[in-house]
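Of the protein chains in this complex, all but one are displayed in their positions.
Moving on to chain A:
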Amino acid sequence: MEKRIPSREELQKALLARCTREEAEKLWKAEVAVAGLGGLGSNVAVFLTRAGVGHLHLIDFDKVDMTNLNRQHYFISHLGMDKTEALKEQLLQINPWLDIETSCEKVTEENIPRLFQNAGIICEAFDRPENKAMLVNGCREFFPEKPLVCASGMGGFGRSNDIVTRQVGRNFYLCGDGTSGIEEGQGLAAPRVALCAAHEANLILELILEKN
């Protein structure tokens, strides 16, 4: 059956059933860049979209493959697609009035100034530790005034309460248990990765809503 697309006003009104108008306006104006659209980034973007964040910049060079399906927010129908497009398609199913910018490219030390210049908040959601460190070093150097939310340590299963959010420095936050990496042979499973993604998304909402 063909579904009618709700109007922007209808969707905004529906959001107001769960938050105040002031909160909704702050969220709708916010711009968040998500670097890496794997288990962390795909879930962070879904959470932020549901919460009503209005502007998202999705950044990843990779395509969806079968090994992603155990934890990343993609479906069989997305196999082979650029992650930026596969995720954008889903987010627009949640809110078709969302402003989404996509960059299907690899983040490097050189392109950090260009890629993140418009972001209000930057979310690090990479997989490899070297890439996490590269992004954090670059963003802290070029954009020390932009809040940076990172993640490290979400391998394995169980130990839900070991995953925490902590502030490392001014505008610099780290989510995760800090130690459970894939290096120790621990796998990655949807619940614990999504827990960490939820920590990142939840902190981002807090930063948006607490800003005056």
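Heads up, the rule we're going with is that a contact is a pair of C-beta atoms (placed from the backbone, for glycine too) under 8 Å apart; a residue touches a chain by one contact, two chains touch by 3 or more; residues count from 1.
Throughout what follows, contacts and distances are computed from a predicted model.
The complex appears with one chain absent; UniProt names that chain "Sulfur carrier protein ThiS" among the candidates "Sulfur carrier protein ThiS", "Energy-coupling factor transport system substrate-specific component", "Cytochrome aa3 subunit 2" or "ABC transporter permease protein".
Considering A:P113, A:P144 or A:P191, the position touching the chain not shown turns out to be A:P144 (whole complex).
When you scan A:L27, A:I100 or A:L188 for touch with the missing chain, the hit is A:L188. On the side of chain A, touch with the chain left out of the figure occurs at residues 36, 38-41, 125-130, 132-133, 136-137, 140-141, 144, 150-155, 168-170, 172, 174, 178-183, 186, 188, 193.
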